[in-house]
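Moving on to subunit A:
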Amino acid sequence: MTLALNIFTALAVFAGTFFFLAGTVGLLRFPDALTRLHALTKADNLGLGLVVLGLLPRVEWPFGAFKLISVWLLVQLSGAIVAQLIADFVRREEPHA
Partner candidate 1 sequence: MASILIGAACFVLAATALGLLRILRGPADADRMMAAQLLGTGGVAALILLAVAVRTPAIVDVALMLALLAAFASVAFVSSASRSRDKAPPATDPR
Partner candidate 2 sequence: MSAVTLFGLCGPALVGLGLFGLITNPQPLRKIIAFNLLGTGTFLLFGVIARRGAAAGLGGDPVPQALVITGIVVAFAATAMAIALLLRLFQESGAASLDSSGPNDASEATDPS
């Protein structure tokens, strides 16, 4: 049981870290601001989401788990809205983009 749990955590966390790396690569390699924004949201959603998923069985139930999920939801909310705001800003800044 513990072994299965460990494997689950390790897999989810590794998958999460991969999305963080993907987010960085996207931020550095994509050609313009709007596509870079796209890369950013992957780290918010999937990267942090998978890390939280992997850690869930290891925290105190229910408050620890509740806090972890709230952290993820908060980052989701801010991430989504900041992406919109920046996209809006960029579009008004350079109308051709």
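A word on the picks: all candidates are chains of the complex that A comes from, given by their letters.
Everything that follows uses one rule, which is that a contact is a pair of C-beta atoms (placed from the backbone, for glycine too) under 8 Å apart; a residue touches a chain by one contact, two chains touch by 3 or more; residues count from 1.
Predicted model only: the values in this text are computed from it and were never measured.
Participant: Could you work out which candidate touches subunit A in the complex, given the options 1 or 2?
Facilitator: So the chain touching subunit A in this assembly is 1.
Participant: Which residues of subunit A touch candidate 1 once you look at their complex with the stated criterion?
Facilitator: By the definition above, subunit A touches candidate 1 via 6, 9-10, 13-14, 16-17, 20-21, 23-24, 27-28, 33, 36-37, 40, 43-44, 47-48, 51-52, 55, 58-60, 64, 67-68, 70-72, 74-75, 77-79, 81-82, 85-86, 88-90, 92-94.
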